[in-house]
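Removed: one protein chain of the complex. Kept in place: all other protein chains.
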Amino acid sequence: MELDSAGDIIALTPEPIDTPGIVRRLVRARVGAVATFEGVVRDNLHGRRTRHLDYEAYEPMALKMLRRVAAEMRANHPDLDRLALIHRLGRLQLSETSVLVVATSPHRATAFDACRFGIDRIKTLVPIWKHEHFEDGDVWVEGVRPTLDL
Amino acid sequence: MELDSAGDIIALTPEPIDTPGIVRRLVRARVGAVATFEGVVRDNLHGRRTRHLDYEAYEPMALKMLRRVAAEMRANHPDLDRLALIHRLGRLQLSETSVLVVATSPHRATAFDACRFGIDRIKTLVPIWKHEHFEDGDVWVEGVRPTLDL
Amino acid sequence: MKADRVLLNILVFGQCRALVGADVAPVMVVVPTTAASALDAVCDQYPQLAPLRSSLLVAVNEDYARAETPINAGDEVAVFPPIAGG
Partner (left out) sequence: MKADRVLLNILVFGQCRALVGADVAPVMVVVPTTAASALDAVCDQYPQLAPLRSSLLVAVNEDYARAETPINAGDEVAVFPPIAGG
């Protein structure tokens, strides 16, 4: 996974997400605060025991929306340094990372605010679907309708 | 670094902080969200170029206060799962991690809120001091007076 | 603008893809049309999608569409359920 022209890492990937490697490549000397969010596969949904998940994306649009989220993070936080927005696709086992958001900044308030905005926005904007397989069946996880006033 | 009886990792350490190793040991099957904050050594303070930092602590009291912060995190967030509060001591070079806060939970709001509360509280409660060495001098970094209404 | 009857290869994702049994749901439409009309057409020609009609989303050229968003020949159109990333 390469840094883009802004120094960010924005990607969809079928491979396990290497969180420490991503963080190491983002942090540069001016940075004092690194806020990271990882979504990981839980062992249950409303009490049903999860066996594994399949994620699928409308890939070109999902990448476009991830880039939009990054632009919004920058617009909201001028002192945000590099960031990462990465979503895993394909089959995931329990405790694997499905999504990673990293925000780096000289200051912690920006890192936290941008990171949280990033994951909230991914969930309301990026076209990805989750098919959850239980020990006793499966379900397409109920999603959300995006906020269209962008 | 061992998990304590609550499954948490609370420590002061002269060794580099192994963030991915810590996160890996905290996350268990019920967890869906991991929020992490790392403070890292910046290359400047108010524009003066930093060479390195020395952190020192009143160690037994600092550990006691870290445990108090953990208890407050739990009290505020019943659905918080395991957490880590770790502060590095001794000499740190640029971009090394000085402090790590990890909060795990089934849900992301709790992970974020608890993580942020944790770092804010560390900064106002834990007796640690920072001696910053610049290319052209040094300074004991101006600190804060703890909130005493606990 | 001239009205033309064309084959629109609508991309389908998630449960829509599973219900259609393919990545693409071709539908005949008269262009120019709108996102709402394209959604009507796909639910008409793939009745297994009809029960989801009120929740489905349309994207035109990789942006979310509103009901009245225009669709012309050559546009990339996708239909899918509410999103569930994260």
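In this document, chain identifiers A, B and C correspond to the written order of the chains, with residue numbering beginning at 1 in each.
We take it that contacts are C-beta pairs under 8 Å (C-beta built on N, C-alpha and C of every residue); 3 or more make two chains touch, one makes a residue touch a chain.
Treat the numbers as computed from the prediction; the structure is a model and nothing was measured.
Partners of the chain left out, restricted to shown chains and counted across the full complex, are B.
Within chain B, the residues in touch with the undisplayed chain are 39, 55-58, 60-62, 64, 87, 98-99, 119, 122-131, 140-146, 148.
Here is the rule we use: only the chains that are shown with their structure count from here on.
Chain A and chain B have Cα centroids lying 24 Å from one another.
Remark: chain A and chain C have CA centroids separated by 27 Å (rounded to whole angstrom). Measuring from the averaged C-alpha position of chain B to that of chain C gives a distance of 49 Å. Contact with two or more other chains is made by residues 86 of chain C.
Within chain B, contacts with two or more other chains are made by residues 108.
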